[in-house]
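See structure below.
Apart from one protein chain that is not included, each protein chain of the complex appears where it belongs.
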Amino acid sequence: MDLLNNLALGFTVALSFQNLLWCFLGVLLGTLVGVLPGIGPVATIAMLLPVTFTLPPVSALIMLAGIYYGAQYGGSTTAILVNLPGESSSVVTALDGYQMARQGRAGPALGMAAIGSFFAGTVSTLVIALFAPPLAEVALKFGPTEYFSLMVLGLIAAVVLAHGSLIKAIAMVILGLLLGLVGTDVNSGVARYSFGISELSDGIGFVTVAMGVFGIAEIMANLQQKDTRDIFVAKIDRLLPSMEDIKKCIPSVLRGTVLGSALGILPGGGALLASFAAYTLEKKSAKPPRNFGKGDIRGVAAPESANNAGAQTSFIPLLTLGIPSNPVMALMIGAMMIQGIAPGPQVMTERPQLFWGMIASMWVGNLMLVILNLPLIGMWIKLLTVPYRLLYPAILVFCAIGVYSVNNASFDIYMMAIFAVLGYVWVKLECEPAPLILGFILGPMMEENLRRAMLLSRGDPSVFFTKPISAVLLGISLVLLLIVLSPSIKKKREEAFQEA
Amino acid sequence: MKIRAPKDFWAGLMFIAFGVGFAWVAQNYQMGTSVRMGPAYFPTMLGGILAVIGLWILIQSLIVAGGPVGKFYFRPLILIVLATVLFGVLLKPLGLVLSLAVLVGVGAFGGFEFRWKEVTILYVVLAIFSVLVFVKGLGLPIPVWPGE
Partner (left out) sequence: MQRLLSLVVAAAAVALAAPAPAQTYPSKPIRFVVPFPPGGPLDITGRAIAQKLAESWGQPVVVDNRPGAGGGIGAELVAKSPGDGYTLLMGAVSTHAINPSLYAKVPYDPQKDFVPVALVAQVPNILVVNPSLPVHSVKELIDYARAKPGALSFGSGSTGSTGHLAGELFKTMAGVDMVHIPYKGGAPAMQDLLAGQTQLMFDNLANALPQVKAGKLRALAVTTSKRSPAVPDLPTVAESGLPGFDLTTWFGVFVPAGTPPETVAKLNAEIVKALASKDLAERLAAMGTVPPERNTPESFAAFVRAEAAKYAQVVKSSGARVD
């Protein structure tokens, strides 16, 4: 059967000693880079591109791919340990993961993240192997109208992310949307809200906001008490998730994997949306008792599976159509061009070793990552036993250098400080940052697609409802909105009845 | 008119301020029409909605009881922010090693337990690690010493 033959070919390529070595180097480096806030896979891959000149093409791409999904693993680690989401997709992991760490359950959190990610990686590798070309065609069906409707759905999901006041969550989403609009407007070229500062003309970076609002504000909040010994529970519960934990998470991992595989194919932000959507879905469909936001392990398992599945399937547009779905893929295209490979639809047929070798090595890489990360958990736990008064300056250092390294600009450090203050204020006012971050990421994309859809339809808004995919997405959004609002409507009605 | 929920009161006020602020600045750009939206369209609309929601939260805070605003602890707030900003300012002229001293020193001061020996050792470790990993290892173009 064709699939088996292809996979066999792929594995012979991936399991060659040389490629195994490069894969290992890639995932190791990726994990390290993911753990360090700020420096991300993009910068690392860019710096390593010249190294790839000298390597054979398959090895080079295997290593670079390893860096990419290795960084996903690494980013989740810091999100769980110190509330620092290294990648935008780890923001959601931080919500419950960090709470688990505070409760002494960092081990199970990290372990579940690794296990969930491995499962998702395996499944999505199969998905790629089986369905890459048809999935790519589906991805092409998503035009600006469909993306816009997807973003609307995503935003309503963002509101669900919050566990406090619904209306404040909505307000935070909108505030996030507005903050996301800072920068050059794609459609007109005008620099909005930049006040003449050139560093703002490309917008506020995600890293800047995340470091400030999640990382530093958290430090400031923790330093409130004179005695910082209770920040992290000294008694470590266990190092790995129990069988019970794992069983509990099976549905979550499955849901996350499906969602991640589906959304990852969409170029331009699909993988991002995957982890948010998975968390939201989980919140609404997990069996009670639910503890989301306070350390529910399923709140780690679902988004982690989703973001790993999404990271793998985001290779599909690259490998089948030659279109990069995110900046990392654009770099991979660069690497391919350096090797003289013109990325495009013919890569699959003209260079099967490359195509299948990469797919097989994705699975190998995932395996390596689990083997690497599980033992490391012990080390990370030890790290948390360092007294907080010594830990937090280290966090501060990594945040500061990390944020600087994104654009080599001190300006970003100042912006991070501003967001740290804002984050602190928001904590005091009980306004949650997670919906804001989602709005921040989705806002500009939503507006861009809305205006582009209107441009393409020459001003006809009915397009959103006449195009089938878009209509379906908007329909789901409406249903979700009703589900979200109905508890509060019910509550209001109950209050009304009580007063009557 | 009594503020029954100070936390929500100030939150509402903040949202109104942001909403109005964003909408107002947006007036510098073209509005366009709803068919061909200009750069000001979306922000103005969103700013308006935000302000309205903020107003709603504010009004609610006058009617329904709620919690007080969390206590502000100024020492960690100011010192951590100061440490970060100073680092940003001093990084280029003084280089990584020296500005890290300021970051760690002032930052450590933001906590309540400052012990010289500990902080110094921590600083040395962090400085060595940072130079090795970020500058030498990853090749980031960060000046290490003054005048680079």
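Note that the chains take the letters A and B in the order they are written out, and that residue 1 is the start of every chain.
Note that a contact is a pair of C-beta atoms (placed from the backbone, for glycine too) under 8 Å apart; a residue touches a chain by one contact, two chains touch by 3 or more.
All figures in this text were calculated on a predicted structure; none of them were measured in a lab.
Displayed chains that the missing chain touches over the full complex: A, B (touch as defined at the top). Of the listed positions A:L126, A:L166, A:L254 or A:I338, the one in contact with the omitted chain in the full complex is A:I338. Contact with the omitted chain, checked across A:L25, A:L49 or A:L383, is made by A:L49. Within the full complex, the residue among A:A330, A:L372 or A:I469 touching the omitted chain is A:A330. Screening A:T12, A:S201, A:N291 or A:Q353 against the full complex identifies A:S201 as the residue touching the chain left out.
Taking the whole complex into account, subunit B touches the unshown chain at residues 29, 139, 141. Although one chain is not displayed, its contacts with subunit A can still be listed: residues 42-43, 45-46, 49-50, 53, 140-144, 184, 186-191, 198-199, 201-202, 267-268, 317, 321-324, 327, 330-331, 333-334, 337-338, 340, 342-346, 407-409, 448, 452, 455-456, 458.
Heads up, the rule we're going with is that only the chains that are shown with their structure count from here on.
Centroids built from CA atoms put subunit B at 22 Å from subunit A.
Interface residues of subunit B facing subunit A in the complex, by the touch rule stated above, are 7-8, 10-11, 14-15, 18-19, 22, 25-26, 29-30, 35-39, 42-43, 46-47, 49-50, 53-54, 56-57, 60, 67, 69-73, 75-77, 80-81, 83-85, 87-89, 91-92, 96, 100, 103-104, 107-108, 110-113, 118-119, 122-123, 126, 130, 133-134, 138-142. Interface of subunit A with subunit B (complex): residues 33, 36, 39, 44, 47, 165, 167-168, 170-171, 174-175, 177-178, 181, 185, 187-188, 190, 192-193, 216, 219-220, 223-228, 389-390, 392-394, 396-397, 400-401, 404-405, 408, 410-411, 413-414, 416-417, 420-421, 424-425, 427-431, 447, 450-451, 454-455, 459.
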